[in-house]
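One protein chain is absent from this view; the other protein chains keep their places.
The block that comes next holds subunit A.
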Amino acid sequence: MVSTDDNILEMRRITKTFPGVAALQDVTLAVRRGEIHAICGENGAGKSTLMKVLSGVYPSGSYDGEILLDGAPVHFRGIRDSEQRGIVIIHQELALVPYLSIAENIFLGNEQRGAGGLIDWNRTNAEAAKLLASVGLDENPMTPVVQLGVGKQQLVEIAKAISKKVRLLILDEPTAALNDIDSAHLLDLMRRLRDEGITCIMISHKLNEITAIADSTTVLRDGRTVERLEMTSGEVTQERIIRGMVGRDIDSFYPDRVSTPGEEVLRIEDWSVRHPTQDRLVVDGANLNVRAGEVVGIAGLMGAGRTELAMSVFGRAYGRDITGRLFVHGRQVRARTVAEAIGNGIAYATEDRKRFGLNLIEDIRRNISAAGLRRLARLGWVHDNEEIKVAETSRRDMNIKAPSVMSVVGKLSGGNQQKVVLSKWLFTDPEVLILDEPTRGIDVGAKFEIYTIINRLVADGKAVIMISSELPELLGMCDRIYTLSAGRVTGEVPVAEATQEKLMELMAKDKESVG
């Protein structure tokens, strides 16, 4: 253990529980003065929660354990408290006001006042220009932020942090949305800031960046600290970090299934998708297929393009300039709208059921019929008794726990909502179901039910594509797993040969090594 004097920050035995879930348990974190410290872990390992505890988003008293800054305990009641002590967090989703200028954004909430309390614009812009120079951004401070790319916006955020006299800068997935050049630039800047005495904490999925830049690394898994690795010697490899991140047993709560894949149902060739507003490919030449009676997994880190791939296939519901070929049962189809995709037997259950999957103010019955309403209608007239029957059947088959099919969906639990979403898509009688994070945010019991439903579907000859951030889930459920990194398919692994380490390695592969 490093002596306390050298540590700018120590978090000791941090425990944070949400109703029913322990997000963090006895987590410790020590960061030395003037180093770049990386925090690694799978999605859901507790990285973001830990940073929210640190920055005061979860105020002192809402968690157990203590935080020591410069060796003295601190109790932050909000972000303002932590910022006053020089801790600034830059989130993955940048928090800039798009139509204000760079200078206005930098000094937002910290306005440079002159005589009579009015804003001194000359000083504001002059100070902003100095700050921009210090982060190497060559832009006029009066430029509206909306005109900048993501990489430059990130630099504005850092300039803003510097203007707040930052001593400890926390970057959450800083390069997730950046291209290679911008990423390299950002890493350089972080080195320079470190040499100027600013300590950095960096949360990242990109292990190559961590091995390149970090002085030390803390690995989290399932809300606990696994280990702290010293990186300066150069002996710690990406494989070593991965071992720490995934080193848990696969629980045996995946129902058994005899796999008997049949004919190919869906095939995608050379599928490329451009980001709707930015000039970059989010999916780059992807090829994959799925057969009847088969569960195929898609693994990838945040920002790898999993959801984007799925939604672009589902009637071009995401992205622009989509190119590539789509085959259903070996026949090339054009699914240019969601309705056409549904007509071709494709169903997509979204990862965010509240925002994209359900009409929360409507009842179960009408949510289930929403996508397949035409099956219940003749000449535009809905047969509403038949609709109730369909809903009742689903409620029984899926074991949706609700007093009646007239219950409002918004009041159901996450697991039951997910069953409504699945019912909706099953009613369209699809050939292939794309399930995007089908068990996100639902409890263990409901997860098992969802797995059982998926197994029943493939036993009936449906094809299922399952996107998940939880590797054990993919290993427990799938026949084959594709890995996606930076929009490219980096691997296709039969489940018998798949291990978490192997998948993680493929998921973290960067563009160059893919070739």
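Everything that follows uses one rule, which is that a residue touches a chain if its C-beta (ideal position, glycine included) is under 8 Å from a C-beta of that chain, and two chains touch if they have at least 3 such contacts; residues count from 1.
Here, contacts and distances are computed from a predicted model.
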With one chain of the assembly withheld, which option in "Pyruvate,orthophosphate dikinase", "Xylose transport system permease protein XylH", "Cell shape-determining protein MreC" or "Sarcosine oxidase subunit delta" matches that chain's UniProt protein name? "Xylose transport system permease protein XylH"
If the hidden chain were put back, which of A:Arg291, A:Arg366, A:Lys462 or A:Arg488 would touch it? A:Arg366
Would you mind spotting which of A:Pro98, A:Gly410, A:Gly445 or A:Pro494 touches the chain that isn't drawn? A:Gly410
In the complete assembly, which of A:Arg221, A:Arg257 or A:Lys424 touches the absent chain? A:Lys424
Check the options A:Asp6, A:Glu111, A:Glu196 or A:Asp384 and report the residue that touches the missing chain. A:Asp384
Pick out the residues on subunit A that sit against the missing chain. 314-315, 317, 337-339, 341-342, 348, 350, 355-363, 366, 369-371, 373-374, 377, 380-382, 384-386, 388-389, 403-404, 406, 408, 410-411, 424
